[in-house]
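First comes the structure, then the notes that go with it.
Note that one protein chain of the assembly has been removed; the remaining protein chains are unaltered in position.
A, B and C label the chains in the order they appear, each numbered from 1.
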Amino acid sequence: MAVKNGKEYIEGIDRQQINIWYQGKTIEKPLSSHPAFNGLLKTQAEMYDMQHQEKIMEQMTFQSGTDGERYGLSFLAPRSKEDLVRRRIMMELWAEKHHGFLGRSPDYMNTTMMSLYTAAHLLQEYNPEYEDNLIKYYEYCRSKDITLSHAFIQPFASRLSELLDEAQDSITAKVIDRNENGIVVNGAFMMATQAATCDEILVFPSPLPSMLEPDNPYAFAFAVPNDLEGMTFICRESYSDTSHYDHPLSSRFEEMDAMVIFDHVFIPRNRIFYLGNEEIGVRLFSEGNFHSYAGHQVLTRYIAKTEFLLGLISKLSDEQNISLEAVTMERISRILTMLENLKSLRLASEMMAEPDAKGYYVPAKKPLIAATIQYSSFYQEMLSMLQDISSSSLVMLPTEADLASDAGDFISLYLKGQDTSAWDRISLFRLTWELAIGPFGGRQKQFERFFFGNTRTLTSRMYNVYSLDKYKAMIDEFLHHGETQVF
Amino acid sequence: MAVKNGKEYIEGIDRQQINIWYQGKTIEKPLSSHPAFNGLLKTQAEMYDMQHQEKIMEQMTFQSGTDGERYGLSFLAPRSKEDLVRRRIMMELWAEKHHGFLGRSPDYMNTTMMSLYTAAHLLQEYNPEYEDNLIKYYEYCRSKDITLSHAFIQPFASRLSELLDEAQDSITAKVIDRNENGIVVNGAFMMATQAATCDEILVFPSPLPSMLEPDNPYAFAFAVPNDLEGMTFICRESYSDTSHYDHPLSSRFEEMDAMVIFDHVFIPRNRIFYLGNEEIGVRLFSEGNFHSYAGHQVLTRYIAKTEFLLGLISKLSDEQNISLEAVTMERISRILTMLENLKSLRLASEMMAEPDAKGYYVPAKKPLIAATIQYSSFYQEMLSMLQDISSSSLVMLPTEADLASDAGDFISLYLKGQDTSAWDRISLFRLTWELAIGPFGGRQKQFERFFFGNTRTLTSRMYNVYSLDKYKAMIDEFLHHGETQVF
Amino acid sequence: MAVKNGKEYIEGIDRQQINIWYQGKTIEKPLSSHPAFNGLLKTQAEMYDMQHQEKIMEQMTFQSGTDGERYGLSFLAPRSKEDLVRRRIMMELWAEKHHGFLGRSPDYMNTTMMSLYTAAHLLQEYNPEYEDNLIKYYEYCRSKDITLSHAFIQPFASRLSELLDEAQDSITAKVIDRNENGIVVNGAFMMATQAATCDEILVFPSPLPSMLEPDNPYAFAFAVPNDLEGMTFICRESYSDTSHYDHPLSSRFEEMDAMVIFDHVFIPRNRIFYLGNEEIGVRLFSEGNFHSYAGHQVLTRYIAKTEFLLGLISKLSDEQNISLEAVTMERISRILTMLENLKSLRLASEMMAEPDAKGYYVPAKKPLIAATIQYSSFYQEMLSMLQDISSSSLVMLPTEADLASDAGDFISLYLKGQDTSAWDRISLFRLTWELAIGPFGGRQKQFERFFFGNTRTLTSRMYNVYSLDKYKAMIDEFLHHGETQVF
Partner (left out) sequence: MAVKNGKEYIEGIDRQQINIWYQGKTIEKPLSSHPAFNGLLKTQAEMYDMQHQEKIMEQMTFQSGTDGERYGLSFLAPRSKEDLVRRRIMMELWAEKHHGFLGRSPDYMNTTMMSLYTAAHLLQEYNPEYEDNLIKYYEYCRSKDITLSHAFIQPFASRLSELLDEAQDSITAKVIDRNENGIVVNGAFMMATQAATCDEILVFPSPLPSMLEPDNPYAFAFAVPNDLEGMTFICRESYSDTSHYDHPLSSRFEEMDAMVIFDHVFIPRNRIFYLGNEEIGVRLFSEGNFHSYAGHQVLTRYIAKTEFLLGLISKLSDEQNISLEAVTMERISRILTMLENLKSLRLASEMMAEPDAKGYYVPAKKPLIAATIQYSSFYQEMLSMLQDISSSSLVMLPTEADLASDAGDFISLYLKGQDTSAWDRISLFRLTWELAIGPFGGRQKQFERFFFGNTRTLTSRMYNVYSLDKYKAMIDEFLHHGETQVF
């Protein structure tokens, strides 16, 4: 079958021979046995297994009208509102597994590839080969159920060097050579989430303009396996740990980020999606409705995460014996209000979806941008609630090993809750600690804060999608209604 | 035709002989010639005229399946989601006229009567006469297109007196006598908006419990014309003025509030909807889904008002020459986000509507409560933007008379904008002044802040409509997943 | 005696023959009999009378070391920290009278003149005559106890016209002619608070640069009586009323704002403080430490106003029977925190005062700017509390005339509080109405929001007064402490 199971997923990752650095050393053993990666691999393996569970297989996959094969449903290019609803239901099923903590749950990149695929036709006018490459690569990903990461953030210093000296010393990623069979790329990308736990990587720097048109060396997009010669991955510190009790989130959901360096890497010709013209990059994303399709996936993730936080804050209120206080009612009510907003915005994006020129149904953009703009502050507000409710209980937290030691009796006696054992009470606060003030939660917070860009980017995205003329005209009409201006 | 036009509306109001006090004197002349009332009367007359405009008559009214008559569409008891959409479209048409400034636009009370009507059946088990009275009164309002106000807020001091001394000295409104033909009621209601510009008044105090069951004298509801013997209306100061230029909002939308006193007023038997049992009052509103139906109307009003503010803030940004600044993009983008929230919540309330036991379609409650909880702060945030943008231009504002005087030339020269005449610039800021820091705007702000109750009331309404159990269970499941608890 | 009493103050104002427009007509009768002015005049008269009250005369005035005369203490140019404390005590006495509602309490402009006087010496290097004019004018104001207003905000449209066309069509105020005896000025100033209730007016536009140096026609400052030929005052709508009961604030503290137009007005040579060189204007204010001295006065006003709001919110909490609720404790505690901030910042500005080059003691600038930056939001926060506490009690408010009418009995019965008469309860809410949502309070809110400029102006003022180098060096030191950098 075209859809992977968990075992195949892990074997694929372990099989890769990539040049990956962690804490100053290269990792030699299989990632599935490395504590920084194995929790996440296990979680994602369980997610892939869901595709084969009889009860939900119909919801997790779709049967191709062309070849009769079953594919992962997040690869489905939607032809109707019903298709959008099917996509949402599938994404909800995975989100029930990862509770919104996987920013790079495979459906995210599957959706990204699908969105690019729906715009493949525009490549034809530049170069029919590009269109062909993109379509074939989408089909390849779909039929092999490829797990994909992506890279696009360039080094901070490149932003200036590029302008100052286009030709030589710039550290911006660029095409430095090309021949019949492909191109040679040099440069680095700052932060590829899950790069090491994926099969391949999609690379698309924001294509900046150049004087060298139509051979802008900074304008390109391609996808390659992780183990090409010249590729290097450098990981950040891991926040994970093997104990589900001590670190319930990071032991399952730690998505490692890596810097990805391309040192004279040769990219085969059939993997290149465009080259030399920055305009194409812009159009590929906008005409592929990337922000709408990805926004729909991300909003589904936001909702799952909000529900998890709703549950956690309700449990904590019970545990702290404050469920009946007015402040608790206000907090819960505030989260419910957020949740209703998010769910209604998702519903609106589906109900108001419209077909694009090629007949693909695109979720309405305005409600999705509205959700994105708000989520960063919603999320921070909920984290602040966690901190408020937990107070000093968030600091003095023994570990699984402490509980199992000779000192465990003291802990069981003195750290019990009103109606809960010490084991349960500590377990709840360890979860809260990871989310509210631990390093896993810190990265998640930063991640949500900037998911689709900073405030300026998001507000201008919203501003530009609207026309204000009719609202201004309404005021004019109101002020001049029935008036004869005499001055 | 059953639907009124504007002339009929005004004639009806002028015909009333009510005992009404303003600034220490009774008003003797027709309200349509009184500066505190005539602007509003004219606006509402234009709204009633819309029911007869050929182009929109189909949207403004509906044809009864029973008698073939055309009635105002806000009287329609909805039997499908499509009916809810029709109701919304009609309410939008009126809201385009009053831009959300009429908290007591006639569709509000029409909707209230309709909601009570859908619960009339429950009165039968208490007293079949009540059911009959309520149904007949609804039909009367619908067929005469009665303009209705309502009264329910009791004196502050009554809250205590009632508990202390039930029988005698309490100032809480109560039934003090009754006979074959009706009851005698004594008491006062604090704030009936538009009482004097309506035909009749619906009275339903929050029915507090009493020891005297089943003859609780504080439990009752009825509707009567405004000019029964013993009724007195005392108005607050008016914020309106006749110049549309100087006071563009209050000259059109000033809804006078009045205290309504019932001094031994005799209420005819056929106008009584229930009596003596506080439980009925609670059920009448909850089973009539008052908050859902009214919430749907109010949310439509919120949206219209938000669009008006969006237009105004866009115009002001142009006028102040700051349209291209980042702060303007942030402001506008923030309002657009509010607007998307509100619209999506309304759509969700319609899409997720369900039939009640009698087959009436009820808008989903959760999105509507979410909208209500947020609007108060949304509105204040927009007012704050108005103040920020306008700065000192909001203070030094000449009047129409100044412009027409010999000093007008100076004003025209020195108060012009960059691309606008002084007349236009002042006109825009006078509108802003009324809304942002004038007394009309002040009352509107207070009105929106407490429309459906204070924060505590609203948050508990939200809290109680949800069940948290499944969210808590999710956390339990997560924490114990794959764990063997050994302690 | 050099210090005025109230009678002299009012007589002086009534004696003026100024060209003043109100609502499209010129005012012909004495201002002390005009409802838009007489309340304020009476309040300020009482303030001037305080200078003659034996018990506080020592605190209200000072005896000149030069001529032995007693002058108003806000004219005192401070030579020590003790002088600053004396100034503060005097300003507090006046503020106890106006509770911070008079933004142009006479000590504000007295302080402004004093600050310019302390920098008079710098005019000498440009033109000794200017220095002489300024010193003599300060002495004149001090010895006649002149009540002064000021004007400096130019028309919005002037900001562009000036740049586009310097010479002719600009509407920016400018010197259009000059001779042996003085200059002719043409132009308008947007908003002179209390212009009509003062004896004279100080005019100092922000001196913008010009190509025409050293004869920049836009750079000048002067002071003149209000009744020179060619001067016109145009008032905004009045928010005041004669009933202290109905409008307790505006009936006492309404400071009318006026547009002031100079139509070819001849300014006598001895009243000109500088001319033709914009640099002088900047230096006069900065070297006269205007922001420090005025900031000290304004902070004293803020404190008085905050104390008034503290009292009012405490009273309202009692009246609404919520004094013991947690939300009340939080509100009060929040205001007390603001109050402690403001008082400590004032104390710090005095304790850390230092002498300038001429030996005048200048309050420390940083704490004063900190106070100014915060007060706008402090004030809005308190207004929001007023609205929250009062709820619908802020809307349905009868007037003095209602209480006195035949309907008064109903009001007395139904509007009483728990332990208060209706008269007292209404009185409290009418005060709250004026402050929280009435037009007087609206103007005050706007006034405080922009008193010393908008947020951008204030933040850059703070930013520029500090040097960040030592704080950055601390971080460098910390990061490199004990480290040997090996890369």
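The working rule: contacts are C-beta pairs under 8 Å (C-beta built on N, C-alpha and C of every residue); 3 or more make two chains touch, one makes a residue touch a chain.
The model shown is predicted, which means the values in this text are computed figures rather than measured ones.
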Inset, instruction - Name every shown chain in contact with the chain that has been left out of the document. - result: A, C
Legend entry - Hidden partner chain, touching residue among C:1, C:329 or C:357: C:329
Inset, instruction - Give the residue, chosen from A:284, A:436, A:462 or A:479, that touches the chain omitted from the document. - result: A:436
Legend entry - Sole contact to the chain not displayed, among A:17, A:392 or A:467: A:392
Inset, instruction - Pick out the residues on subunit A that sit against the missing chain. - result: 21, 23-25, 153, 155-157, 160, 171, 188, 190-191, 232, 234, 236-237, 246, 257-259, 261, 263, 320, 380, 384, 387-388, 390-405, 407, 410-411, 413-418, 425, 433, 436-439, 441-443, 445-447, 449-450, 454
Legend entry - Contact footprint on subunit C, counting only the chain that is left out: 99, 244-245, 248, 307-308, 310-312, 314-315, 318, 326, 329-330, 332-334, 336-337, 340-341, 343-345, 347-348, 351-352, 366-367, 369-370, 373-374, 403-404, 408, 412, 421-424, 427-428, 431, 455-456, 458-460, 462-463, 466, 468, 471-476, 478-479, 481-483, 485-487
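As a working rule, only the chains that are shown with their structure count from here on.
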Legend entry - Any chain in contact with subunit B as well as subunit C: none
Legend entry - Geometric centre distance via CA averages, subunit B-subunit A, whole Å: 44
Inset, instruction - Quick one: report the Å distance separating subunit A from subunit C, using the average Cα coordinate of each chain. - result: 54
Inset, instruction - Would you mind listing the residues of subunit A that make contact with two or more other chains? - result: 326
